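Note that one protein chain of the assembly has been removed; the remaining protein chains are unaltered in position.
Presenting subunit A:
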Amino acid sequence: MKLQQLSLFLENRPGRLDAPLEAIAAAGINILTLSLADTAQFGILRLIVRDWDKARQVLDDGGWVANLTEVVAVDVEDRPGGLAEVLKVLDQAGVNIEYMYAFSSYRPGKAILIFRFEDPDQAIKVLLDQGIRALDSDELIHADA
C-alpha cells in the first residue's frame, strides 16, 4: 500500500533539472509522475518511477544525492471536492501531511494524490476506515502499462 518515492537535491539554476532526468531516461526508466519543490536557491525533485532501485543507482552513479521515501497514493474522483474529501478525513483523524502533490489519472474520472505522511501506516489505516484505499505500486504500474 506504500510507494517508494525518489527525492533528489538540485540547485535552483538554469539547466539543473535536465541532467538527472536525462540520466534516468538513458537508463530506460519511465517517470510516472514528479513534483518539484523549490526555493530561490535550491529545489527538491520528487519522482515516482517503476524501477526505483535502478533509478537510485543511476542517480548515485551520476553524483546526485537521492533518497527513497515511502509515500501513499490515493485515487479520488476527478471532480470538484475530490481532494477536499480526503483531506477532511485525514484532518479529522489528526494525520499530519508532510507534503502532497496530485496528477490526473490514466483512468477516466480519477485523479491520483501522492501523500508524504509522517506516519504512513497510521494514515493508511485512517483512510481504510473511511473506505478510501491507497493504491499499491502494481496498480499504478499496471495502469501505466
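Rule of thumb we're sticking to: contacts are C-beta pairs under 8 Å (C-beta built on N, C-alpha and C of every residue); 3 or more make two chains touch, one makes a residue touch a chain; residues count from 1.
The rule we apply is simple: contacts and distances are computed from a predicted model.
Trainee: Absent chain per UniProt: "XdhC family protein", "Phenylacetate-coenzyme A ligase", "Allophanate hydrolase" or "Probable membrane transporter protein"?
Mentor: UniProt lists the chain left out of the view as "Phenylacetate-coenzyme A ligase".
Trainee: Pick from A:63, A:94 or A:108: which residue touches the chain that isn't shown?
Mentor: Answering carefully, the residue with contact to the hidden chain is A:63.
Trainee: Quick one: say which of A:21, A:37, A:84 or A:128 touches the chain that got left out.
Mentor: A:37
Trainee: Using the touch definition from the top, which of A:10, A:29 or A:132 touches the missing chain?
Mentor: Hidden-chain contact among the options goes to A:10.
Trainee: Residue-wise, where is subunit A in contact with the chain that is not depicted?
Mentor: Touch with the absent chain occurs at residues 5, 7-11, 16, 37, 39, 41-42, 44, 46, 63-65, 67, 69, 98-99, 116.
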